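Of the protein chains in this complex, one is absent; all others appear in place.
Each chain carries a letter (A, B and C) given by its place in the written order, and its residues are counted from 1.
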Amino acid sequence: MAAVAIQGLGHPRKRVEDARFIRGKGNYIDDMKLPGMLQVDIVRSPYAHAKIKAIRTDKALAVPGVLAVITGETLKQYNVHNMPTLMSDTQMVLPLDTVKYQFQEVAAVLGTDRYTAADGVAAVEVDYEPLPVVVDPFKALEPGAPKVRDDKESNHIWHWEWGDRAAADKAFDAAEVTVKENIYIPRIHVASIETCGCVAQWNATEGHLTLYMTTQAPHAIRTVVALITGHLGLSEEKIRIVSPDIGGGFGGKVPAYPGYVIAVALSIVTGAPVKWIEDRTENMAADSFGRDYHISAELAGKKDGTLTALRFKTIADHGYTDAAANPSKMPAGLFHIATGSYDFKNAFVEVDGVYTNKPPGGIAYRCSFRVTEAVHTIERMADLMAHEVGLDPADFRMKNFIKPEQFPYKSALGWEYDSGNYAGALQKAMDMVGYKELRKEQAEKRKRGEFMGIGISSFTEIVGAGPSKDFDILGLKMFDSCEIRVHPTGKAIARFGTKSQGQGHETTYAQILAEELGIPADHIKIEEGDTDTAPYGLGTYASRSTPTAGAAAAMAARKVRAKAKKIAAHLLEAAEEDLQWEQGKFFVKGSPDRAKTIQEIAFAAYTNHPQGMEAGLEAVSYYDPPNLTFPFGSYICVVDIDRGTGEVKVRRFVAVDDCGVRINPMIVEGQIHGGLAMGFAPALMEEISYDENGNIHGSNFTDYLLPTAVETPKWETGETVTPSPHHPIGAKGVGESATVGAPAAIANAVVDALWHLGVRHVDIPITPPKVWALLKEHGAALEE
Amino acid sequence: MQFAGTVTIDAPRAEVWKFLTDPHAVGRCAPGLESLEIVIPDKQFKAVAAVGFGSVSVKFSVDVEWVELDPPNRGKLKGRGSAPGSAVEGSSEMILRDLPNGSTDMDWSADVVVFGTIASLASRLMGSLTRRLTGDFFNCVKAKIEG
Amino acid sequence: MSTHHIQVKVNGAVKAAEVESRLLLVHFLRESLNLTGTHIGCDTTSCGACTVLWNGRAVKSCTLFAVQADGAELRTVEGLAQDGKLHPIQVGFHEKHGLQCGFCTPGMMMASVALLEANPKPTEDEIRWGLSGNLCRCTGYVNIVKAVQQAAEQMQG
Partner (left out) sequence: MDKTELPWNNPVVEANASAPAARLGQYAQPPLRNFGSIDPYNRISREAKDMIPPPFEYQAPTSVSEALALLGKNPEAKVLAGGQSLIPLMRFRLASPAMLVDLNRIGDLAYIKEGEGWLRIGAMTRESDLDQSDLIAKKYPLLADTTHVVADPLVRNLSTLGGNLAHADPANDHPATMIAYRAQIVATGPKGERTIPASEFFKGPFETALAPNELLTEIRIPAPGKGSGGAYVKMERKVGDFATAAVAVQVSLAKDGTLERVGIALTNVGLVPIQASAAEKALTGKKPDDAVLRQAADLAAKAAKPESDARGSEEYKRALVKTLTVRALRKAVARAQGG
C-alpha cells in the first residue's frame, strides 16, 4: 500500500467537507425534519416604536392547522419573556406592551407547517398606539428626545475612554500640523446566504432539550440558555446544543435571537419538535447589525510627517438594547487598536453608547469587535495627514510604521503587538501593483481630465479572543479546546469547542494534528458543534479559531506525543531522554533504525503499554492564549471614476497579507478572497438606513446590495510571513483581515482621485450619487 | 409625506360640505372600498379598502376620525390603517371657500406616513404612488359632486 | 384552495404528487421529494441559492409554483453525479476551492452547468456575467470562476 501523505502545515490540502456540499448533502438547519415537527412563524411590528394596545388572535386560531398563538404575556408566566444580552442589558423575547424597533417580534404562531403558520401570522390583528421615534443617536442624546427605554435614565448607555487624555491634549496643543474629520461607518448586515433558525426538541420524559441551531458558539449558547431557563429546571446538563452545517456566519450567528427562545418555549409546552427559520426580511430587519459608529477623528503631527498624537471621539448606535456580541471587558471592544500600524506616543479614544429605535447593533461583521471601525478611521486619517503634509501616502506610512525591531511593541493604548513587518508588506504590495508607474499614469490622466485614484491601507488587526485579562463571556474565560483520541490502529478523532461556518476546520485542524503527530491528515476525523461530545469552547468568531483552538490542537497533540514517548521508550527499551522525535516516529538518538512509528505506538497504547500506565492515547487541551495575535497587511486599490455618473470602478486590488504561519495556503487565500469581497461591499454598496419614522431601508436583497461576480474585483493576493512568537505553531487568525483592511484602501483611492479638487473625505458606502455630488460641488461633474 | 392642492368644485359650499362629511358618499372615492361602518355619526368610521395598482394590491382596515369640524368651512380628519406587516397613518385637512360664481374652492392638504413591509419594500414608489392616490381622491370628489 | 396532480421527472426519475397551487417549486423539491440540496436564501428572487434546471434552463425555483412544473424535466444538484462519478463542475468546485460554507454552492453549480451547456468555452467575463444571478458571501468569486474554467476544460475532454 502506498504511503498516505501527511499533509501537514503548509499543504494546500483539498477540503474534506466539500464531499457533502458538492453533492447537495450538507446538513443545514432547514434540511432537518423530525417526526411530528411543528413550525413557528413570527408576527412583527410595522412600527419602530409603539404601545401594543391589543393582540387579537381569534382569526389566526381559526386558520386550520394553527395550533397556538403566544405573546409576551404567555412567556411571562414562565419568566422567559426577557433575556439577558452579553452586555448585561435586557432584550425582549416577546414584548409585554411596547415595541422598540420595526419588525420586532410581537407574537408567535405555531402551525403544523410553515404555510399554515404564515397564514396564521397574516390573520393576527394587533392594535398599536405609535410613539415618537428616534433613529439618530445624536438626536437621541439631545435633552427632551423621545426616550427609548422606560427602565433607563436616558438614551445614553455608557461612556468609555482609554488612553491618556491630558497627554494627548498636550501633544495636540504642541502639534505643528493637525487634521480632523468626521467619519461615519454605517450599519451593515452580514447577510449570510443562509438565515438563522433552529429546531427545538424537548423530551418531556427525560426532561432533556436538544436544540439544533445555527450558532457559531454552541457551548456559550448552552450556558446562556441555561441562564435564561435555569429557574424552570432546564439546567445545563439537560441541554444539548447541536450546530449542524452553517451557511455562513460572519458574526451574525453569535447572538441568541428571540426566535430560538420562542421555539424552545413552544417545544416545551407542546412536547413536539418546533422549527423556526427566518425568512430573509426577518434576518435583515431584526437580527443584529454591525458598525453604526460616528467618529470624530483627529491626528497631530510634525511638518515632516511624523505622527505624534491621536484623538478619536465616537458615538456608537446600539439600537434599543445593548446586545453587542462583545466578550471583551471593554464596552467598545477592541476599538483602542486605533493607533494601527503607527508608532504613536500619545493616544486617547472615547466612545459613548446610545439607545435608538433600531434593532440591537454591535455584532462584528466579519471583524474582531470594532477593529474595522478603528482601522478604517486610522487608515483614512493617515491618508489625510499624508496629503496635508505633502507626502505620498506610501512614504508617509513607511515613515511612521512601527519598525520590526520594536516588536513586541507596546502601543500608546496599551496593547502588546506580537510581531510585524509592516514596511515589508507595503513594499511587496507596491511592487506587485507597480506603484510608481501608477502614480505616473495618474498624473498624465489627470491632465486629460480623467480621474483615477490609488489607495493604500496598511492595517493591523487584533484577533484571537482572548487572554483572560481582557476577555470573558459572563465570566467564562475565552479559551478554546481540542480533545484528541488516537485509536489502536493509529487513526484518530479530534473534537473542538469551535464551529466552522465555511472556514474549513475539518480540513485544517487535521493538518495541525498531522504535523504534530505524523498521522496523515486523512486519518484524522474532525468533529465540532455538538455540546454533548465536544469539549467546552467559546466558539468561532473574531478570527479566533486558529489562535485558540488551533493552538489547543497543537498542545493536545504534544500531550499525546509526551505519552507516546513513554510508550516508545518502553517498546524500544530505551530511556525517554535518549529518544528523538521525527515527524511520525520516535527513534533512538544515533540509531535511526531503532524506531517506533506513531501507529505502532498507538497500537501499543492499547495492547502493550508499560505497567502502571493507563491504556489509551488521548489528550485534551484548553488553551487560554497569553496574548492576542496581530495579523497585518497592506492593500493597494486602484480606481477609475466615471465623471458622468459618479461610478467608482475598482480596476486593481492587490492584497498582501501576513497572518504568520499558514496552515493551508489554499484555504487562507480563499478566506482572504471572501474577506476582500466583504470589505469591498460595504465600501461601495452595502448600507442599512432608516427613515425618520424608523422604517428600515435595506431589508431585502433588492435594496441591500450584495455584490455579484460582475461587480466584485479580480483580487490579486500576496503574502509575507512573520510568525506569532507566542502561538504554538506561529499562526495568527486570517478570516477577517481582508474585511477589516479593504474598505479604507477603496475609500482612500476615491479621495486620492479627487484630492486635487479639494475633496478630503467621503463616507462609505461610496455610491455613484455621493461621488457625483462631490464632483458637482467641486465643478468637476460631467453630463456626458 | 406631505401633499397639498386646490380643486375648484362647481357646486355650492354647503353641498360640498355635505358630501365630504358623509362617509358613504366620500367612500365612493376611496380606492377599492370594500366595506364601511359608521361607529359614531359625524365622528368615527371604519373602512376596509384594497389599495392597489395593477397587480399590486393590499387590503387595509382603516379607522377614521374627524378631529376638527367647523361646518361648512373647515374639517380635519385622522386615519390609521393596518395590513399584515404594514401600517399607514394619515391626516388630511380641507378648507372650503365660496367663489363669486357660486362654486367652491377646496384647499386640501394631506400628511401620510407608511410603515412596515410596504414602506421598506416599495420605497422607490412610495412618494409618487401616495401623491397620486391622494390627488386622485380629491379629483374624484370633485367629479362625484359635480356628478 | 385548489390542489393539482402533477408529474415531473426529477434527475431522471418520474415523481407524481398532489400539490396545492401556491406550493413553490423549491418547497416541493425540498419537502415533498426530500431533495434538500436546493437551498433558499431570499424572498426576492435575488440570491440564486434555489437554482435548478427546468427543461435545461437554470431557473430560481423559489419563483415558480410546483404546479407549473407539471410535465417538466428537472435537474437538481443531487442529479449532477452520474453512476457515482462526479460531474466536472463538482470536481472543479472541489479542486479550485470554489466553495466555503457550501450554502450557495448547489445553485452556483447548477447555474454553471447551464452556462457551460450553452457556452462551452466561456471567457472569464462571460462566466462572471453568467453567474450574476447567484450570490456567494464566502469566496469572493475568484475561485468559483476558476472552478468553472476547469470544468469547461474538462468537459472539452
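Please note the rule applied: a residue touches a chain if its C-beta (ideal position, glycine included) is under 8 Å from a C-beta of that chain, and two chains touch if they have at least 3 such contacts.
Computed from a predicted model, the values in this text were never measured in an experiment.
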Next on the checklist: If I'm reading the header right, one chain is hidden. Which shown chains does it touch across the whole complex?
Outcome noted: A, B, C
Next on the checklist: In the whole complex, not just what's shown, which of A:P146, A:G230 or A:P404 touches the removed chain?
Outcome noted: A:G230
Checklist outcome for this item: In the whole complex, of C:V59, C:V77, C:L99 or C:A152, the residue touching the missing chain would be C:V59
Checklist entry - Touching the missing chain, which residues of chain B? => result 52-59, 84-85, 117-118, 121-125, 127-129, 132
Checklist entry - What residue numbers in chain A mark contact with the hidden partner chain? => result 30, 33, 35-39, 61, 65, 67-70, 74, 77-78, 84, 88, 112-115, 118-119, 122, 195, 197, 202, 204, 207, 227, 230-235, 266, 268-272, 275, 277-281, 472, 474-475, 644-647, 685, 689, 697, 702-703, 705-708, 710-711, 767-769, 772-773, 776, 781-784
Checklist entry - In the whole complex, what residues of chain C lie against the chain that is missing from view? => result 1-2, 4, 17-24, 26-28, 30-32, 34, 40, 43-46, 48, 51, 54, 57-60, 62-65, 67-68, 70, 111, 115, 118, 129-134
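The rule we apply is simple: only the chains that are shown with their structure count from here on.
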Next on the checklist: Could you work out how far the Cα centre of chain A sits from that of chain B, in whole Å?
Outcome noted: 50
Next on the checklist: I'd like to verify one number: the distance from the centre of chain A to the centre of chain C, where each centre is the average of its C-alpha atoms, in whole angstrom.
Outcome noted: 29
Item to check | Junction residues of chain A - those touching two or more other chains | outcome: 281, 700, 702
Checklist entry - Which part of chain A faces chain B closely enough to touch in the complex? => result 44-48, 102-103, 121-122, 125-126, 128, 130, 281, 285, 691, 693-700, 702-703
Item to check | chain B to chain A touching residues, read off their complex | outcome: 82, 84-87, 89, 113-117, 119-121, 123
Next on the checklist: Please output the residues of chain A touching chain C within their complex, sorted ascending.
Outcome noted: 14-15, 17-26, 28, 30-31, 33, 115, 190-195, 245-250, 279-281, 501-504, 666-667, 669-678, 700-702, 706, 708-710, 712, 714-715
